[in-house]
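Could you have a look at this structure, given as structure tokens, before my questions?
Note that one protein chain of the assembly has been removed; the remaining protein chains are unaltered in position.
Naming follows writing order (A, B and C), and every chain is counted from residue 1.
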Amino acid sequence: MTKHDGIVAGWSRDQMAARAAQELRDGYYVNLGIGIPTLVANHVPQGMTVTLQSENGMLGIGPFPLDEEVDADLINAGKQTISELPQSSYFDSATSFAMIRGGKIDLTVLGAMEVAENGDLANWMIPGKLVKGMGGAMDLVAGVKRIIVVMEHCAKDGSPKFIPACTLPLTGRNVVDVIITDLAVFARPDHASPFRLMEVAPGISREQLRQRTSAAYVE
Amino acid sequence: MTKHDGIVAGWSRDQMAARAAQELRDGYYVNLGIGIPTLVANHVPQGMTVTLQSENGMLGIGPFPLDEEVDADLINAGKQTISELPQSSYFDSATSFAMIRGGKIDLTVLGAMEVAENGDLANWMIPGKLVKGMGGAMDLVAGVKRIIVVMEHCAKDGSPKFIPACTLPLTGRNVVDVIITDLAVFARPDHASPFRLMEVAPGISREQLRQRTSAAYVE
Amino acid sequence: MTTKVYPNAAAALDGLLRDNILIASGGFGICGIPERLIDAVEASGVKGLTVASNNAAIDNMGLGKLLRTRQIRKMISSYIGGNKEFERQYLTGELEVEFTPQGTLAERMRAGGAGIPGFYTKTGVGTLVAEGKPTMEFDGEEYVLERAIVADVALVKAWKADTSGNVVFRKTARNFNVPVATCGKTCVVEVEEIVEPGALDSDAIHLPGVYVHRIICGAPYDKQIEFRTTRTTDVG
Partner (left out) sequence: MTTKVYPNAAAALDGLLRDNILIASGGFGICGIPERLIDAVEASGVKGLTVASNNAAIDNMGLGKLLRTRQIRKMISSYIGGNKEFERQYLTGELEVEFTPQGTLAERMRAGGAGIPGFYTKTGVGTLVAEGKPTMEFDGEEYVLERAIVADVALVKAWKADTSGNVVFRKTARNFNVPVATCGKTCVVEVEEIVEPGALDSDAIHLPGVYVHRIICGAPYDKQIEFRTTRTTDVG
């Protein structure tokens, strides 16, 4: 939920995560990025088995540990302490990314700075200003079967983030399948198709959405 | 020990293996081929630690098992039952050859059909006649630091096997460091140098050796 | 979750087998071979198979059976020694064989599972194996480009699996089974024992569940030995 030109409307971070969770299917192996994507784990539908992969070398991420369970050797890719499950397994980083690059992970949810109407994604640096590095994001968007981006619809200065062409260095070229923002959901069936508007958040009109989006999309 | 034009002389298979064992050094990781090379394990000098690698996925090969220890899940690359040692470890074939190709193995001892004076090796097929396949030999000669060939000096028809140029399909190009036959030992310090005659078996004259060798070598 | 555990080999292969597909199979000699699954492939009658496997067991065992029945059109292997029928079919031209050095074969499978379509290796440079393949020089040395293998179906023999698909192997029976498993679009594993999640050490899983789609328990096994070699006394 963000303030847009004085209008407070749209989905909260948690609602965005819940919407992303609707993309999950039973039996999926899933990698969740840092931030809002991490919250998706809280919204896995009852009765559905989803196995979370952490690119630092774990399958089967459990919930945050109880205080007495905290283990410095057991963290997720966001460096947060986590717990294990009976089905958990550990492996090294080369194996972890062999899995990711090899297409064994069904779905990933990532944050973004910019998404272009052709599916390009930028989320790792602003030249000269902010450089965190791509971490595992470039591997994830190259290898995972389905790429879900969850982001605020507009930047802090109000400028659109779903745009005709990325202005920032890319994380991946033509990789995004679904865009979930606080205002809307866009998706496309394949990487040759344009994005289509799938949902608009309550309290937002299609016209308001168009004003806040510079990318072309099918309505 | 083979019969050459009516002369019985030279080293036995076991003596050849013993000579090959002189190339071992303390702490070496070694891969031994099938046949005479396997016998090298019996000649590791007392007090020297040599760890044997089996390319089907084991480091630390022990001796043949006692009858009651035989385990179908524990074989060497020659498909013989073996035993394990306290320091043994098991791994998959991709890891095993990562080790081999990556230059982690210090020395390998292999059989040969032909060795050329430039270090080429042929030991995997006779077109149209005999085809066993290269198994791991091409990987071993490409990756292991030092390549020792142990072979009869002449073929069954008396023709030389250390020759000017290989006539059979190659296993590796310019790869052999040391040649140990029943009649002599040849070695070279690097892959740009010619082979030099290092030793002649008892009862064999240098002249007799030259007659049975078509390759050029330094005396 | 839909279970990964199937009642038998035929059920586990249901819907996966078609003529002319590429199957990758684990095992080295007759050690760690997916015999139940291979029997089910034989029973299915599929033909024209390409099989990537280091060797083809021995005559009339494991893949040797599929050679006998002529269900295999092409083998991708490093070694045919020890299987007379394999050698015979190759020498008479009845069977196509893509000879691949053992380490290159293992790495091609690993690459197939790791999203790496090709890699450079020194193995085979200057030999028949490199003919027709692109080469590249790195730091003054020549390397040959080898392509990944991605199999339609991977057949694996393991020791134990938990119901989530985590798998462990025993001693040298691990061999090609791991790279084979990873390169399969669908991976079917036969094991000696199926256990509950948590029964296997999470730090010691050889093949994480993500790679394993279907599991059967193939026990009891009567494991054969190709060359039984023993010693009679303790080593001094």
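Here is the rule we go by: a contact is a pair of C-beta atoms (placed from the backbone, for glycine too) under 8 Å apart; a residue touches a chain by one contact, two chains touch by 3 or more.
Bear in mind that the values here come from a model prediction, so they are computed numbers and not experimental data.
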item	value
Residue of A:I36, A:L74 or A:I180 touching the missing chain in the full complex	A:L74
Absent-chain contact - pick from C:M61, C:V97, C:A114 or C:V129	C:A114
Touch with the omitted chain, as defined above, among A:M58, A:V149 or A:L209	A:M58
In chain B, positions touching the absent partner	26-27, 29, 48-49, 51, 53, 59-60, 84-91, 95, 97-105, 142-143
Absent-chain interface as seen on chain A, which is shown	54-58, 63-67, 70-82, 84, 90-98, 100-101, 120, 128, 131-139, 142-143, 169-174
On chain C, residues whose C-beta touches the chain left out of the figure	107, 111, 114-122, 136, 138-139, 141, 143, 147, 168-171, 174, 201-204, 206
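As a convention for this text, only the chains that are shown with their structure count from here on.
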item	value
Overall pattern in which the protein chains touch one another (line/ring/star/complete/other)	line
Maximum centroid distance from chain B, chain identifier (CA atoms)	A
Multi-partner residues of chain C (each touching 2 or more other chains)	110
Multi-partner residues of chain A (at least 2 other chains)	none
